[in-house]
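One protein chain omitted, others in place.
Chain nomenclature is as follows: A, B, C, D and E, assigned in order of appearance, with residue numbering initiated at 1 for each chain independently.
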Amino acid sequence: MTSHTPTICVINPNTSTAMSEGIATSARRVSRGEILMHTSRHGPASLEGHFDEAIAVPGLLERIIETENGDTRVNGYLIACFGDPGLAAAREVASVPVMGVAEAGMQMAAMVARRFSVVTTLGRTLPIAERLLHEYGKREQCAGLHACELPVAAFESEDDSVYETLLAACREALKTDGSDTVLLGCAGMSELAERLGQALGVPVIDGVTAGVALLEAVSATGYPVSKHNDRAVPIAKPIRGAFEHLSRSMS
Amino acid sequence: MTSHTPTICVINPNTSTAMSEGIATSARRVSRGEILMHTSRHGPASLEGHFDEAIAVPGLLERIIETENGDTRVNGYLIACFGDPGLAAAREVASVPVMGVAEAGMQMAAMVARRFSVVTTLGRTLPIAERLLHEYGKREQCAGLHACELPVAAFESEDDSVYETLLAACREALKTDGSDTVLLGCAGMSELAERLGQALGVPVIDGVTAGVALLEAVSATGYPVSKHNDRAVPIAKPIRGAFEHLSRSMS
Amino acid sequence: MTSHTPTICVINPNTSTAMSEGIATSARRVSRGEILMHTSRHGPASLEGHFDEAIAVPGLLERIIETENGDTRVNGYLIACFGDPGLAAAREVASVPVMGVAEAGMQMAAMVARRFSVVTTLGRTLPIAERLLHEYGKREQCAGLHACELPVAAFESEDDSVYETLLAACREALKTDGSDTVLLGCAGMSELAERLGQALGVPVIDGVTAGVALLEAVSATGYPVSKHNDRAVPIAKPIRGAFEHLSRSMS
Amino acid sequence: MTSHTPTICVINPNTSTAMSEGIATSARRVSRGEILMHTSRHGPASLEGHFDEAIAVPGLLERIIETENGDTRVNGYLIACFGDPGLAAAREVASVPVMGVAEAGMQMAAMVARRFSVVTTLGRTLPIAERLLHEYGKREQCAGLHACELPVAAFESEDDSVYETLLAACREALKTDGSDTVLLGCAGMSELAERLGQALGVPVIDGVTAGVALLEAVSATGYPVSKHNDRAVPIAKPIRGAFEHLSRSMS
Amino acid sequence: MTSHTPTICVINPNTSTAMSEGIATSARRVSRGEILMHTSRHGPASLEGHFDEAIAVPGLLERIIETENGDTRVNGYLIACFGDPGLAAAREVASVPVMGVAEAGMQMAAMVARRFSVVTTLGRTLPIAERLLHEYGKREQCAGLHACELPVAAFESEDDSVYETLLAACREALKTDGSDTVLLGCAGMSELAERLGQALGVPVIDGVTAGVALLEAVSATGYPVSKHNDRAVPIAKPIRGAFEHLSRSMS
Partner (left out) sequence: MTSHTPTICVINPNTSTAMSEGIATSARRVSRGEILMHTSRHGPASLEGHFDEAIAVPGLLERIIETENGDTRVNGYLIACFGDPGLAAAREVASVPVMGVAEAGMQMAAMVARRFSVVTTLGRTLPIAERLLHEYGKREQCAGLHACELPVAAFESEDDSVYETLLAACREALKTDGSDTVLLGCAGMSELAERLGQALGVPVIDGVTAGVALLEAVSATGYPVSKHNDRAVPIAKPIRGAFEHLSRSMS
């Protein structure tokens, strides 16, 4: 029986600190160790499409590089946005495991059910979730992808109509798909997962809690991560313009 | 931060108690809680093919049903044979998460590397591993399947030539596949994983430790498991012959 | 023109002799030779899920091993349950071709139509049929999977409401899928196939007749079966407990 | 036990009557009924590519339409060229089952082995075989595609060097693929199958014998064929030029 | 900046010159060079199934061979039927790029949209379109296949009800599939594409204009085409019967 106490660094890749607070609360609820919560300093207030994600990624990587260069040793990074933006790049710069909440949520859902329904925010983000299902080998396990058509920012409010709208979308998804498990498609929905699960009487998986638990599981085994091929440290080279300082901090 | 202490029941579906001891040692090394180790009372001394697995499954299910009916509350079951025999049936009879060591090892490997090489015992078992890769959505992540051509029983001995043969097979697999991560394809290899990892300088994943860590992760989140469709409790009905008593114990 | 008279051994892997009688009648209707009908002596009265199948398989294998060791030379084995339980294990112990009725029905359906609809018993068995479609390379040919939600045992009765319920489910399946061929998803439905075909005016395939015809076709060609890799005879080893006698009979 | 005596019409879609004779001999060896052997009157002397097949198809369809309009009732058609040219079109014009020898050979091989190696004539035809493997859902079962680089016409000779070259190619294929079953990729190789099987000690499948046996199996079951959607009779309409007479004969 | 003026040979593989005129008009509207329009002299007046296509292909190949042997140097061939009949054979006989309008339309649609809906003529041709989607790697990009159930010949008329029926089918397809792009599934619909696009307010792709533009694009780059393996010139050999003259013209 190990006595190891892991530290997981959770990074919110949007610039909304309100959302980071909710994420941190969920993360701490399941953690067996410490949660280091970071918010990106660059990019959009919420990520709802390819452009939003693309602009957000450098700020996310900056926070990981700072943490790698910092004094606190962390045992894993969790990217707290359901599009898993920057995941492959993060794995180049990090020395420890990195997961995204979509990946973690899909893995966790596959451990508790044969098939799961995804319920996310806006319909325009569904193609992003579809691509991730393929990349993680979870297409067969996904019974359907659904949008509740609430923007990400709605989940910063505590307005009960947000919960009700999401609950209705989950019910509809379960019925349409004939499935019995929901995977929530937004880190901002994290705090609602438990309440939804009780209302629906089925597993309602949230990627934030799933990610913290899975990263702590990797940490418990002591396995190192692969650092070869496309996970090797980035090749040192000049960077111009906005993120010039990342070049210096990586050498 | 949770203070929950999970109990994981690990079941060796072959009837070799020598192998169970090695498995339990590995399981306890990473566990944050208790390990309940069970050995099947029916079936072959080692599982090296479809027939062996088929004959072993009722005995495995018997141990799970006994545990379900027993006084110790467990938080998950781990089937400690790389063919994951009886996994779907076990999920019908169990009220908590069940994983096989192949499934757990493949999930864990996918968390630390983009691609992994599998090194297992006899070549005749490779088609079993192939089918599992498909079922778990891990075909793209597997760089190659390899056999060291040692029987399962060899891993009960502490003969160093067993380690050397396996080490050589791992080296060959890594080179052939151009990969940098090994997944060991037999629960009996579990205790050799750490030594192999140090010798090879790459992650060497073992399904037993992976499975314990992952089941504890599910337990930490508190998610229930799906009990609908093909995971619902078996329909009560008469059973004749050898396993007639299971009918009674399930009602 | 060959004058060869084949003998096909049909095995009902559940323990209901009533069902075996219906199966034998169907089998004999298309056979060009002899039908040897066996019923398992161990396991559930009907197979409606993973647990039922798992418990039934050793008894099925016992019957095959007995037949292999017996005086009557058979030319093929047919496993008469739509889940094709124990098929891979049976291929290890048998010296002649083995098919399951799901496999046979799917192959036959693909010979008479581009796409077929499957109509089976309980919805909880659909995931089993899905996996088989994948294994046999028939996913593209299957237009849809449907359950009539009658238990297997219903097909032992001669109650006309059973026929009517199945007929309605077939009609619904054909309409939903836009297909023109039905594959019946239970060996117990075998005797209803012809009547359904006449009522619906489309091919209604039954795996029992399909299997007998296909095994006799293999027999007519004289091809031996592969006995290498995962079809090689099981490795001789001690078996403990309930099926200890199989160890002796295989040596 | 049925006493039905089927008649199978085998059509050689190339215009070589020498090849038709060998094919008929093989067909009759396994048949339980009558073989009606036809040779196309239009097109190339051998089919070794897309152009050859395209030019051969109308002559093949002409022979099927003549047979449909003739006095002898046949129970199935077999297209005796490994590219299965015109198969979909033939299924529109025929009222009974139609198979190609590639389809039949692949189905048969899947009944006697888990994986098979294909050995065909010229390398330029391999893409045709590849497409068929996909269409018939047999990609997973094919261990490898190989060419012996002898032209189709070589198999009309009884020169022993032809046999020796093919034998060597089969040996090489088995070794490269690690498989234990060969599927011959040309109807012209049919008569060599048995000798090759004895020399190699493994199943050597030939599509002609496989096709006759499988069509007779369909016939034994009494199942009608699907005649809807893309298997419905061609829409009556004017045909200009070379095959104008087919328009008349189909009305 | 190139000043090259390409000549594209468009071949209508059915024998309706009325349809050829409409195709030529569309082709010329987008061409940057010359359009050489040919109509087949053999085969059905419209292609609506496998038989129709099979009978049409030799006449199509005859026109390509004549053009190859003629005095006008062409830079590409476009097969103007949505089934792309004879495409692989045409690539053997042609020395320059060959495309079919289905292939061209699918490629073009993939350049302007993530997903497209196909709307074709009769439902019986849908399996042909399905196979082409697979061959061209466009299954993921196709949101749905739909038939307006008008025969090909309808598109030779200028009756407005034809346009209205097609428009309604497009609207229905867009709604059902949740897509925003239509690919027209018949060369005869070509002249209606622009009007449909304006009425629907979404991209409506036509394979004829797509094909001309894409073949001119290949021509602009100056890339030669592959002439190896299954694209090599057909092997010279005797051809009997209806297309005997093709043997001579190819030598």
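Just so it is clear, contacts are C-beta pairs under 8 Å (C-beta built on N, C-alpha and C of every residue); 3 or more make two chains touch, one makes a residue touch a chain.
All values reported here derive from a predicted model rather than from experimental measurement.
Note that the absent chain touches A, E when the full complex is taken as a whole. When the omitted chain is restored, the residue from A:E66, A:E149 or A:D230 that touches it is A:D230.
Across the entire complex, the residue among E:F51, E:Y136 or E:F243 in touch with the chain not shown is E:Y136. Listed by residue number, the positions of chain E touching the unshown chain are 1-2, 28-34, 97, 99, 107-108, 110-114, 136-141, 178, 180-181, 197, 202-203, 205, 209-210, 213-214, 216-218, 220-231.
As for the chain not pictured, it touches chain A at residues 15, 41-46, 48-55, 57-59, 61, 86, 88-89, 91-93, 123-128, 131, 134-135, 151, 229-230, 232, 234-235, 237-243, 246-247.
Everything that follows uses one rule, which is that only the chains that are shown with their structure count from here on.
Between the contact lists of chain B and chain D, the overlap consists of C.
Note on connectivity: the fewest chain-to-chain touch steps from chain B to chain E number 3. Matching D-E against the pairs in B-C, C-D or A-B identifies B-C as its interface repeat (over half of contact pairs the same by residue number).
Spacing of chain A relative to chain B, judged by their CA centroids, is 28 angstrom. The multi-chain contact residues of chain B, meaning those touching 2 or more other chains, are 127, 229-230. Contact topology of the protein chains: linear, an open path with no closing contact.
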